[in-house]
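Note that one protein chain of the assembly has been removed; the remaining protein chains are unaltered in position.
Note that the chains are named A, B and C in the order they appear, and that numbering of residues resets to 1 at the start of each chain.
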């Protein structure tokens, strides 16, 4: 069964302490918000970085997506703070 | 009695055939439109250039002014087509 | 910084922008107008202006921009004389801490330069014909828009 790649940016990356990881693929109808909750339950930096989803934004396969979007058969989910541009 | 300087630009200058001249000062309450009518009455290039005041714009002492503005004690009146910028 | 130049010579856009960038504002907007090359047979534009009026008028509109937006610097250059296709005619550059202020004031100034500055353009064509460019109603409307 294919894995899902998760990438982290900015302070989410720093607080979690890694920039990328592979996780077991969640059910296709589970959302980015569900994924965030699962990861936050690990505690430590995950809990700290992900406890308040209103501070987070996401992209699915390199496209911005609201947190309630189902992950479906995506290959990569990115979690990060709101972008701050140039 | 002081004279009034009139300056012409663009095709107004070309059709009249001069870029500047001195005229006897009109009465202070006469307008730019009155001046145009007086000049057009000279005939020739003046008539040709000035016969249709709707094609003309003016400046009094280097400030744009509607044609019905009284000339007052101005020193310089400019007559020209609408500006076309850069 | 306020720089206004009405000149026949070409100008160095890079030097103008570098001076604006050096003001520490965070944002520099610019617009450069160029003689279009593609009009049928155009070989040159001849720009005439009203020297006694131009500098004072441009200064006045630059002061208005400085009053309306929080700008650190403004640079306006306008050429006159004979200009061939591809030549630069006009440059407006603005610097501000605020992106929108730099962009809006640049648009305001170039709209004014294109519609209200006392310049007239005569087109010279390859067959010897010449023609004074007519003012465009849309330019007058655009400059008017900033006043409402």
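Note that a residue touches a chain if its C-beta (ideal position, glycine included) is under 8 Å from a C-beta of that chain, and two chains touch if they have at least 3 such contacts.
Quantities reported herein were computed from a predicted structural model and do not represent experimental measurements.
Partner chains of the missing chain, restricted to those shown and counted over the full complex, are A, C. Only one residue from C:24, C:40 or C:128 touches the chain missing from this view: C:24. Across the interface with the omitted chain, chain C contributes residues 13-14, 17, 21-22, 24-38, 85-86, 88, 97, 99-100, 102-103, 106-107, 110-111, 114, 142. Against the chain not shown here, chain A presents residues 7, 9-11, 13, 59, 62-64, 76, 78, 80-86.
As a convention for this text, only the chains that are shown with their structure count from here on.
A centroid comparison over C-alpha atoms places A as the chain most distant from chain B. The distance from the centre of chain A to the centre of chain B, with each centre set as the mean of the Cα atoms, comes to 73 Å. The distance from the centre of chain B to the centre of chain C, each centre being the mean of the chain's C-alpha atoms, comes to 26 Å.
Residues of chain C in contact with at least two other chains: none.
Multi-chain contact residues of chain A (touching two or more other chains) are absent.
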